[in-house]
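Only a single protein chain was left out; the remaining protein chains are all shown in position.
Going by the order they are written in, the chains are A and B; count residues from 1 in each one.
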Amino acid sequence: MAVEGEVLARLKERFGDATFRSLGIVRDRVVKVVIDRKDLRAVCAFLKEQLDMEHISCITAVDWRDHYESVYHVTSWKRNCMVQINAWIPHDDPHIDSVVPLWNGANVHEREAYDLMGIVYDGHPNLTRILLPKDFEYFPLRKDFPQEVDRQYVSRRKIGGA
Amino acid sequence: MSGALIDLWGWSHALAQFSLWLGSLPLEAGNWVALQTGAAAPGPLTGLIGFITGEGLTNFVAVIVAINILLLWATLLHLLIVMWIERKMYSRLQDRRGIMLGLGSSDFLRRILGPIPLIGRPFRRPSHLGTGFLQTVADGVKLFQKEVITPTNADKWMFHVAPVMIASSTLFLFVAIPWSDGFWLMGSMDKGVPVNPWGILVILGAFSIAPLGILIAGWASNNKYTLLGGMRAAAQLMSYEIPLVLSIIALVVLSGSLDPFELVRQQSVPLTYALGPFGRVTVPFLPNWYIFNPVLWIAFVVLFITVIAEAERIPFDIPEAEAELVEGWTTEYSGMRFGLVFGFKWLRAIAGAALIAILFLGGWSGPVFATVWAPNLAAPGTLYGIPLLPQEFWFTLKIYVIFVVFVWIGWSVPRIRIDQILNLGWKQLIPLSIFNILLATLARGFGWF
Partner (left out) sequence: MAEMWINMGPQHPMTHGLWNLRIKVDGETIVDAEPEIGYLHRGYEKIMEVREFQKNVVLTDRLCYVASITWSHCYCLACEAAMDIDVPERAKYLRVVSNELQRIASHLMWLAAYGPDLGLLTALLWALRERELFLDLLQLITGARMNQNYPRIGGVRNDAPPDFDKYCSKVIAHFRNKLKEHEAVFEQSKLFQARTVGVGRLTRAQALDWGVTGPNLRACGASIDLRKLDPYDAYPALSFAPAVEKEGDSYARYKVRVEEMKTSCDLILEALKKLPAGPYRSKPPRRCEGEGFRRTEDSRGEALFYVIGDGDDRPYRVKIRSPVFSNIAAAPIMMRGNKVADVVAIMGSIDVCVGEMDK
């Protein structure tokens, strides 16, 4: 059986179908898993310890207007397999467990997700802004932060009343 | 062996006499006027004229003139040429042409001299492809016209004194080094030949003043980086003084003299190896340079490396390491103050190369191919021999060859860390030079070499 099928089977076996909102194979060697934020720690620990996923490639924060998602891409170099974990976060309470105790590499990625999207990772050793200035007040990647094209250019003449 | 072209004391004396005579002409005229109007003979200004044209003042002014000629020789001639050599050579090492601003780049000269058929050829070439000689002059002028900034919290007195210390000690080096049998400032005549019994000692002492100036410069700039750079420079330079002196001691054991004139005289004869009980062997076509003496080879290598370290060139330029400390201990200096410390790095390298040349490469000795006789202006009626090629030329050639090797090494290797530099100095160069002293003592004791 190909490695992605194997990983899928072991996840189903360990957690059962109830934990996952959805579960599937994206393509060769890639498995996608959609969960709620409460199961994040358990799933990540299982992936790291039992399935040798020693490398976290990326942590993405997505703003779906009705909920947030923190998307984790973890890799196993040994098995040559990747798992994409989409963790749903309610929109009014953007907190989620941090995976820094498992992978130190997640440190900077979670800081960036906090910086740009405002999702707070509980348990992170140093959750401060990393890319934007330390005293910046907004979270730019959120959908309610205006895009450049949304801001209109108001000419001086208009402001002046003419 | 070749002869000296410039007789510094003689020319300075003549120049001083001439200028003092010029200065006394108005006084003579005044005296004559006073005599005509009835003053007692001799005129009232005779004493003053006698004082001005007398031996004492002439000697004093001669010293000042000699010092100035030497300084001009150092900066106008050597510094500019050496800067040009370095910049052109490292550019060629890097596969590019390098500085190219020459006289032929001047629009004015191109218009005036270009049309002349033969002499004007250099002024018809593309203006951006010159020799590059004027570039160094242009850089000096640029430094002159920059604003001289003193950091607010810097220790003002020390900040100003440090470059002066470095510059003056380096120029003192130039005064202490003789440049030929006639072109020397420090020494005296003894039975017709110049002697300077403690010359090498004076040179080494003058070498050692600059590290203090560098440390002061680094500290007085009120800047974390320059402090680091200054401390590193002090550590490096002071720890490399020791192998410098020790390797020269090995040579002094064999030569028996600290007199640069004596050392060069010893090296002006054909090469002779003293082989202890087996007598002496003479190799007629090689001169008796100490570099051909196997006992001193270790000392030569140690001296070479040490002079590169003392001149703060790559691979020993961590005090000035651009990668970490921008300009190191010279960061806060601007304008001509920066020009002073920057230019004197090169002058120290030239002085070090001159030291190596005197000690190991025979100084100013070299063959003379012809002598041109010209009327002697100082003593009318006699002739003055102009040797081709004079001793100054040979000395300068040797200095430049050594300098070319410095540049070659410097631009082909990376720089090493300060702890590795100190390691090299204390743990490897000092034992080697001490071993060489032992070798030299044994050789001298048993009559070998």
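Convention: contacts are C-beta pairs under 8 Å (C-beta built on N, C-alpha and C of every residue); 3 or more make two chains touch, one makes a residue touch a chain.
As the structure is a prediction and not an experimental result, all values here were calculated from the model.
Of the listed residues A:Leu23, A:Ala42, A:Val120 or A:Leu141, the one in contact with the hidden chain in the full complex is A:Leu141. Here one chain is not drawn; of B:Leu15, B:Leu228 or B:Leu340, the residue touching it is B:Leu228. Considering the full assembly, B:Arg417 is the residue among B:Arg124, B:His160, B:Arg280 or B:Arg417 that touches the omitted chain.
Think of the hidden chain as still there; on chain B it touches residues 90, 93-96, 224, 228, 314-315, 317-318, 321-324, 326, 411-420.
Even with one chain removed from view, chain A keeps its contact list with that chain: residues 27, 29, 54-58, 60, 62-63, 71, 73, 77, 80, 82, 84, 103-109, 112, 116, 129-133, 140-141, 145, 147-149.
Operating definition for what follows: only the chains that are shown with their structure count from here on.
Inter-chain spacing, taken between the CA centroids of chain A and chain B, is 68 Å.
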